[in-house]
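Note that this complex is displayed minus one protein chain, with the remaining chains in position.
Take a look at chain A:
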Amino acid sequence: MDITLIFDFFPKLISYLHITLLILVAAVAIGLVIGVVIALIRIYKVPVLNRLAFIYISFMRGTPILIQLFLIYFGLPALLTLVHIDASRANPLLFVAITYGLSCGASFAEIIRGAINGVEKGQAEAAYSIGMNEKQMMVRVILPQALVIAFPNFANSVIGSLKDTSLAFTIGVMDMVGRGNTLIATSLHALEIYLTLSMIYYGVVICLEKGFSLSEKKLQRFEGSLSAEK
């Protein structure tokens, strides 16, 4: 093993970090939209949709992300040909974004649902008592507090997703791992390359954790003195 090779591989690999981050940002954005919608469907127990939402969450939780990735990659174009849309040459990044978005959506939905239920009942009553309608109550009083409650779990889930993106290369996305694989094929220094990759992922996760913990403090400023009292 040649440790110094890490310095060689590091710039080559990190130049693909933006692909990884792009997948993550897309997944989180899609996931947030799906998550809030599904959480509300489940909270208000919307008929039929509630049932579907339950199945969706249960399926996403119960199957490995790698299998989901293949299901979307092969399944979506197959579905689309039924309506005469050719998706066989679409950018694999698109399929990755959809898969990870759906996966994030399922976990965010449960996190947000738990958080909404975690907001004190008195908050909704206070909102109603001053004459707010249901939507105003939800948007102005419950959701802002629920998102703060949800934040730590949300942060964990995002970090998990970042690591999951390392599977995107399996459908041909050229991210850091994809680039790593081509480097292994040409250089035969697998260990050094995986070491480098682990350092990059670890570094990014540490940065994310720092960022999340800072924003958590900022978000929870109104809880501040409460936790200090405890």
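Note that a contact is a pair of C-beta atoms (placed from the backbone, for glycine too) under 8 Å apart; a residue touches a chain by one contact, two chains touch by 3 or more; residues count from 1.
Quick note on the criterion: contacts and distances are computed from a predicted model.
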{"item": "Omitted chain (choose from \"L-cystine transport system ATP-binding protein\", \"Protein-export membrane protein SecF\", \"Molybdopterin-synthase adenylyltransferase\" or \"Cell division protein FtsX\") - UniProt protein name", "value": "\"L-cystine transport system ATP-binding protein\""}
{"item": "Per the touch definition above, residue among A:Gly118, A:Pro144 or A:Gly211 touching the missing chain", "value": "A:Pro144"}
{"item": "Listed residues A:Tyr56, A:Phe70, A:Tyr128 or A:Phe151, member touching the removed chain", "value": "A:Tyr128"}
{"item": "Residue ranges of chain A at the interface with the undisplayed chain", "value": "120, 122-123, 125-134, 136, 140-141, 144-145, 148, 221-226"}
